[in-house]
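Structure in structure tokens, see below.
The complex is shown incomplete by one protein chain, all other protein chains being positioned as in the whole.
Order of writing sets the chain letters: A and B. Residues in each chain are counted from 1.
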Amino acid sequence: MKRREFLARSGALVVSFALPRATAQEGGGAGSSNLPGSLAKAPALDAWIRVGANGSITVFTGKAELGQGIKTALLQIAAEELDVAFAALTIVTADTARTANEGYTAGSNSLKDSGVAIRNAAAQVRALLVAQAAKRLGAGADSLHTADGAVVSGDGKRIPYAELVDGLDLHVEAAPMSTFKDPKQYRVVSRPVARVDIPAKVSGGAAYVQDLRLPGMVHARVVRPPSYGATLAAVDEAGAAPFGAKVVRDGSFLAVVAPREWSAIKAMRALERSARWDERARLPDIAHLADAVLGLPAEDMVVEDHHAAAPGSARTLEATFTRHYQVHGSIGPSCAVAWMKDDGLTIWSHTQGVYPDRQAIAEMLGLPPARIRMIHAEGSGCYGHNGADDAAADAALIATRLPGTPVRVQWMREQEHAWEPFGPAMVTKVRAALDGSGRIVDWDYGVWSNSHSTRPGPAGSLLAAQHGAKAFAPPRQKVSKSADGLGDRNSVPLYSIPNLHVVHHFLPDMPVRVSALRSLGAYMNVFSIESFMDELAAAAGADPVEFRLSHLEDARGRDVVQAAARRFGWPRGGSAPAGHGYGFAFARYKNHAAYCAVAVEVAWDAERSRARVLRAAAAVDSGQVVNPDGLRNQLEGAILQSASWTLFEKVSFDRQRIRSTDWSTYPILRFDGVPEKVEIEILDRPGAPYLGSGECGQGPAAAAIANAVARASGKRLRDIPFRG
Amino acid sequence: MAACAPSLDSAPSLRQPFDHGLLERGAQLAAIGDCYGCHTARDGAPFAGGVAMHSPFGTIYSSNITPETQTGIGAWSERAFARALREGVRRDGAHLYPAFPYDRFSLTSDDDVHALYAYLMTRTPVHATPPSNELAFPFNMRWGLALWKAMYLRTPTPAARNDASAARGSYLVEGLGHCGSCHSPRNALFAEERDRAYQGGDLDGWHAYAIERHTKAPIPWDADALAFYLRNGWHPGHGVARGSMGLVTEQLRDAPEADVRAMAAYVVNLMGAPTPQRSAQGRELGAAPLASARNGPGRGGEIYRTACLECHDGTRPMPFGGLPLTLSLGLHGESPRNLINVILHGLGPGEGQTSPVMPGYAGALDEDQVVDLVTWLRANLTDETAWPDFRKLVRESAAMDASQLMFPPGGAGTDPLAAKAP
Partner (left out) sequence: MAAFELNGRNVTVDAEPDTPLLYVLRDGLKLNAAKYGCGLGQCGACTVMVNGEAVFSCLTPVSMIEGKRVTTLEGLGTALAPGKLQQAFIDEQAAQCGYCIPGMMMRAAALLAKTPHPTDAQIREAMQPNLCRCGTHMRILRAVKRASE
């Protein structure tokens, strides 16, 4: 389908066309683990790139656009390696009927997974086109090159790709190695290409699942229980009738459906008023958050433990840090559209994982997954596991009761605030020793945390499944060790420390619903480690930047630290004008992804104990940069969002109900708190592997603010949020 | 009294070590006097001044009271400070305009002045010169102020120093708390009208309601409710503080509980015991706030039902949900000004703190619609007689700028859990 046609029909994203081959990419064959990136999961070239009979080229990705600009970045990569104009390509994102199963779009992994797959596939498709031309011309492939969508021979003869399509078979397994363009020749990658999704977003185009309008579509609203685990005792269903609304009930799952959205809302309110619930939730005592977290039973896992000879310790410091539960807080509450037809159920959702969410919904409904097609459509920024999957399950469950009718569900603000899975509350404890020369010789660190991923998977991870008559139980979480880490992400400092002991005290019981929030445990771990580094620097009488450098061997890490300090204008010793403070922090995300250092200046209002961030300067190394402006945009956002989390944000609840249910009770950053200036310096590494960067700023920004506050006020704030 | 007082030496006891208890008491007294509110501009440094107050003389800007030597009070001795506070005379001898309520601060005891001085002298010094006052002749001539003072300055009565609770309430309300500076009407010379004390006053686009026997609070205040309101900026039976009252309550959170209670008790005493009929009505209202609402004809009713009632139906708890409007003093009080302000400008969000947020309807409602709405609300949700023509107030309110709106309103910046209270 052509881009224009697709857009024209996007009011009804109904796509039924003959695919050239069976393309449900579920298993993608046995998977070839020696293939790079997501090619390992879906090795066929045409899982990633297809060339139409007219020469139009479509790129496929199993990743989803979340506002991070992934469509644009992947198109840049494809255009570069294919040697075609950027504008000539179109892209299809996560869709269980059309794209590879790339799991979740999360963890800053999209370029590493999908970007690498597309880059290889594009290079190999280009090679096949050249081979095709060589055959046609009877020339050696070496004598040919490509330029702007055509193969060009030594004597300057151009054969457009469109003329080479006939007989071109892309349904072949990718080779493990590709011949890439020399990064020096890049025309599209590493350029600030304008994002393809922005024009529609600034002009009222149908850009989001919220904007999807299908023929005969009805509007549904769910009546959520007042607290976790509450069961519906009674409700006056007739209350919906005056609004022309139907009631759908399945156990304690209660919803209304009406032709008009406003009627659905009024019917929902009417049912809310008459519903009687049996409540049983027992929430922790928020006034003593650290005790509540530390009081949960823990399964311990050693993350890192090494010991070496070192000078004796002269001084030992220790500290405890806490972080409250925090919301994703998407500006647009979660939304989904589902349509049950004879040939199966189609769901449009802003889920981060069409395949896993489909799996969970299939289990909930007792349908084979193959009967469900799940298509990603953009939502409001999610920053992790928000209500998207649950809203999709809501829509699916309701749609199965109204066969033939498309059903749109959108959550209300208070539902998103109260029911989304929060970023978990965490506690960290750190103790470290300095030797006589002010070097760290011993480091002991513990992080107490719930799981940071309760994503679907199993049906029990969905609210509709938990509340429905079958009452699926949420799956029990187990501690596990992984390269990326969850609560333990970034719990090991990147610094050279001879004796190091890091333990993840995993807390399987989740009194409050939690899951993945941007950067997972890295936010809190980096906040703790980097705050403590400043405490140690102060104890050692060292400049915070120099103190870090003296413990940091990683050359790229050092470059980033120095670049951020330079960009900020970090004065030796770091002293700021009266009432102000400078703060610095650094981390390499997951210890194997992007490097990021942040310096900030804050003004401290001692009367009200309030900090305001005045400016920030950051440096980032994310390997080969695909779109520098996109990277800047992500980093600016990360710093502001992290500032908001750190200064202001905490979920509030009493012993039974969540009490922060809107922006009044859960305030976030507004324009009056936005810095004057945010600068991002990019350290490009042409040809180096892509390093995920969408989340790398969260931790460093938080610690930089804490460190700046400490220097401005003499107060070391260790409990997030700082507003108390 | 001289046209100009002598200038006092700069003999700053600055940097002298004040003891912790003294500073704490100074902080509490400063909270009661709301020094912060009047001397901290929006986005400005604490106590650095620059807040505009509009008086019949013209616009007066509050001064920098940080201990900075050139632009603040860093060079002031305690004697100079005490003289400014109680006699309205600057260190250089010039008379201060009574926008600074020295007519009430004159009642403040020496000990309290000492604590306040210690507190202010230990704030962060800020170099900042507030804008110059914009005063018309003859008010730009400060000598007239000497005369003004001769007429209006109060002298302390011995009882004021007594700290039995009632006396304490009187001392704080009449003096440092300067409640009457806003809540009393002022005469043409910007002096409080003593014979109409606490009968309500207008200042900077807001009306401070009567807090004596003329009070129109639909549920009569009692001392507990008022103390809660003063410390939290809201009360489930009375609503949310806004305008400069929001700033006052934000400060009173840091004042000693006992002092706030004493102030509340004193003010409730000023209001007098409600008639049995008012009490009974209050109880009914409290039990079923919207039961008494009438549903008279008029476009205002349509606006109320479609726009206001969505939030002001009492289903979401205060202070984050809307107050049922039958309980609102805004509808019952002697002036519609605050009601109009809130309809047009709403309640802005507090910076990074929990606070009730209400959207302003300035764009959505035109002047006629506001008049209709206000008229209808008064006629249908209260038993009061209609307000006299207030169209002019609607226009004045529409022209208010952000500094007069005093967002964030503060006051209710409490944890949502506090919403459970009384």
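The definition used in the following text is that contacts are C-beta pairs under 8 Å (C-beta built on N, C-alpha and C of every residue); 3 or more make two chains touch, one makes a residue touch a chain.
A quick note: this is a predicted structure, and the numbers were derived from the prediction, not measured.
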item	value
Partners of the unshown chain among those that are drawn	A, B
Candidates A:K41, A:R98, A:R195 or A:R439 - the one touching the absent chain	A:R195
Among A:S252, A:S451, A:N591 or A:Q634, residue touching the chain not depicted	A:Q634
Sole residue of A:G55, A:G205, A:G457 or A:P498 that reaches the chain not shown, by the stated touch rule	A:G205
Hidden partner chain, residues of subunit A it touches	11, 66-69, 192, 194-195, 197-208, 210-211, 213, 219, 260-262, 329-333, 378-381, 383, 410, 412-413, 629-630, 633-634, 636-641, 644, 662-664, 668-672, 674-675, 677-678
On subunit B, residues whose C-beta touches the chain left out of the figure	302-303, 305-307, 310-311, 346, 348-349, 357-359, 361-366, 369, 402
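By our rule, only the chains that are shown with their structure count from here on.
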item	value
Separation of mean Cα positions, subunit B and subunit A [Å, integer]	46
For the subunit A and subunit B complex, residues of the former touching the latter	273, 286, 578-579, 605-608, 610, 644, 647-648, 652, 654, 659-660, 662-670, 672-673, 723
Parts of subunit B lying in touch with subunit A, wherever the complex brings them together	36, 40, 43, 45-47, 123-126, 315, 320, 349-357, 415-417, 419-420
